[in-house]
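Encoded as structure tokens, here's the structure I'll be asking about.
Shown here: the complex without one of its protein chains, the others still in place.
As written, the chains take the letters A, B and C, and residue 1 is the first residue of each chain.
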């Protein structure tokens, strides 16, 4: 039994892990950078250690320092969260060597699944279907082209060393192939320090559907059904739900079995996610396995009632899974909306500043996994995700109604967020109707953003009237303080002055 | 189908009702007093109408005014929440007469169950057991004494016209009887404008266990299992849970049937609660029926997955219940902690002021039904309940662990609250072990409050060090601003000056 | 006093009168009564003809107002501005459009063009890295680059002027 766990992360995932630790009676140790002295994960923790300057490379990625802290604080285990060091084989190994438990899969499983071509090769030895494509990274462009022709265009060029859409290219014809490979390799090299790319069949109307698996050290492996993750922009997930509105019971069973087989194939231990692509004909293909807790894991927790972090910890303590495959039952429907500090109306440019007012939705079936508070500054140093809103209800329609209600009640003042964008997506008739595929955003981009920029007469009058009241107040208060007019008016005067000259 | 509902209430219950309305696509109308212009329920609503000054009697109880607003706003229905006008027969009647739907039971059912002796008399005609006692309010003290002797001392004297412990007396002997009746009558008169009292058998180690019922206009009545409400102080519930750790399946079924029979006996329609006392021998007795939504209704929602407000609205629209008795299944365990703006260490005296910092717990299985925000003022005009923390988990132990975690993470700065008191109760071994009865608070009062006032060395050093830092900062900032020392130091100087004289 | 409220292609002519802490808004068809109470700096609880709104006026971008969680672009022109526009001088948009400043603090990783270059609206101007993402900033207007105020590798604060197109 662990007594103390160090969480090698920040933001919402650090809080998420700490919550379960505390419920299990385990003390939590936070690490923080210079930018995070008063971040929620520091305030929340039992212990907190400074590990370096704001840049991740000097703090949250500096694993020697984190390991030192784990030893100094007598932590029994380290939970890496997602991102940062969560899929770093070397870190996992060093932690184990130091006699501290790494809450995650064995280094070998991270290694196998972390490299996409290695993962593909390993999956080809199983019964799990894999998207047709090259087995090795492209070295000889000519040979790759002949494979591409065999698969049939369009094909997809993808980076072997990382994800997030970087180093990815869709190629429609043989003519464009060589140049696209070159671009993908350069982009991949600059993004991941690894220029290797491979090619894959480009699927029609693909759905991104993933299965949650958990495996213990006693050879038990089960899956906890799927999450539909096809709503993406910039290759990043925006909204996830479970069950998927696309797949049926039989397919679910087949894919679940494939997910378990995938985990078994790499001797997986812990919580992991097997990602599949499912095409319009409901054929599914292994895409990749994420060897960590996923951002969207709460969706699964809400429909199964299982605490995935608790399972991770129990597994890491060497205990058997708390349930069998036949114990897993899904109740109702859950939807997650990711809330980013981004200006959706302005090409999702990150937004920083102080949160002047915060109203987090709550009430029946409403969960927010976040790490924000009123008065807090959102800095430009880390991932712009502020948190995730997860709504559960008895069926999909009710869960979407609940999500709309909760998003409507969500208020974050002082910075721009994707709250309204999520409202646009959830309110979109095509999404409402389901199924939708990964092209949803590209297909409906214009409508989704038009809605962001249209206001009714009533809203314009309210906005204009309030702005007027505000400017009037500011003017009076600055006059009182001895200053002149408002800065806006000053600017106007300056302009008028210039014009006169 | 309702298009617009007026919520004749404020605070957390107004928000609770509005949330479900919005999920059902129904617009919500708020009413507010002068003290509540920027209260959460006003900010949350689609429409908001000013109805009078801060005193409830001039605003939230002024039903003519509320009815006017309902008509002016073209509201289809009025939801009264709990408290205020929720059990006012006249209001219910006037609303119906105005052609607006009152979301609650028929006026007759409110009338029957609102008067405790009338309710007793009505229940004596059914198979539901009632606590032995007088059938009519006491008029002849001699006659009442002979009934008391027949039942056997100790007996309980209770007010016929209201609850909350006012007008209640436990009498141990015949000698003390007459004087106790007089006191109870006077207290009852001053509290409820109704001096009638009646007597009941005083039960040994009684448990306060209530059953949620819902009934539609088509004659369907079902129950949604029990809530254990034995943790009380000042006769007010503090912590509720479901299922009860005291009753077993067979008893649950018997009591459930009795609850349904109770609802049928008064032709009940809507959501209601049948309260029972269960003694140490597991005999149960009808106590009273609350003809409204109960504060602790979320506990039932969390274990059954049913939205009680949605059911209320569906029933009011004339629709049949969305489920049958056999569809009701309980999953896991839920615990509610009531968070009051009260100083628990100081005899629960109400605490008012500005909420300087607010951190509401969240995450898996954690729901907060509240109506507070950082920067908001807590005024002395209304009920001091800030909200309710409800935690769900797969079993009682996990739900209590989760509640402890959530309470630990709850931070309300600037006012005193019962958060720490709830932590003391939930951490108490007797509560942990369950079952407990209504004497729990009285029995363990000292331990519960001792824990509130003991600090470890570490906590004292942190507190002292921070206070010193704070005073130092205040001193420097006031020096900068041209003032002298801190007010505390000034006071000391003044004292020293006086001593010198 | 006369005002014009603009949002996107939509425009409303209104008359504002302050009265006992409230604002009377007159349009061609209606008279509205607005009461805005500040609940946090820059965030107001607004009741207009018994309709309730939460309105944020101090969001990122001067012309952005947030109504019930929905950000909208808004331009409020007073008599002075309206008069200037009648004279054919739409200063506000011109000057704002030509000066590109950093909307986020971050690291300038790449500047694509130089002073004197001719730019077409939509041309990439520079890359700024923040929150682990690279953001490409495009030209909001066509014109000639008059000035570049930063260099590659420089960390900039929010609001720093980067490029001026004239």
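Here are a few things to note about the model shown:
Here, a contact is a pair of C-beta atoms (placed from the backbone, for glycine too) under 8 Å apart; a residue touches a chain by one contact, two chains touch by 3 or more.
Model, not experiment: these values are computed from the prediction.
Counted over the whole complex, the shown chains touched by the missing one are A, B. In the complete complex, the hidden chain is touched by one of A:8, A:48 or A:203, namely A:48. Contact with the chain not shown here comes from a single listed residue; of B:258, B:287 or B:419, that residue is B:419. When you scan B:329, B:356 or B:430 for touch with the missing chain, the hit is B:356. Across the interface with the omitted chain, chain B contributes residues 56, 341, 343, 345-347, 349-353, 356-357, 359, 374, 380-384, 407-411, 413-416, 419-420, 423, 452-455, 457-473, 488, 492, 495-496, 499.
Residue-level contact of chain A with the missing chain is found at 30, 37-38, 42-49, 73, 373, 375-376.
The criterion applied here is as follows: only the chains that are shown with their structure count from here on.
Here the chain pair with the top count of touching C-beta pairs is A-C. Of all the chains, the one whose CA centre sits at the greatest distance from that of chain C is B. With centres taken as mean CA coordinates, the chain nearest to the overall protein centre is A. Centroids built from CA atoms put chain C at 48 Å from chain B.
With centres defined as mean CA coordinates, chain B is found 40 Å away from chain A. Within chain A, the positions touching two or more other chains are listed as 357, 359, 374, 408-409. For chain C, residues that reach two or more other chains under the stated contact definition are 39-40, 51, 54.
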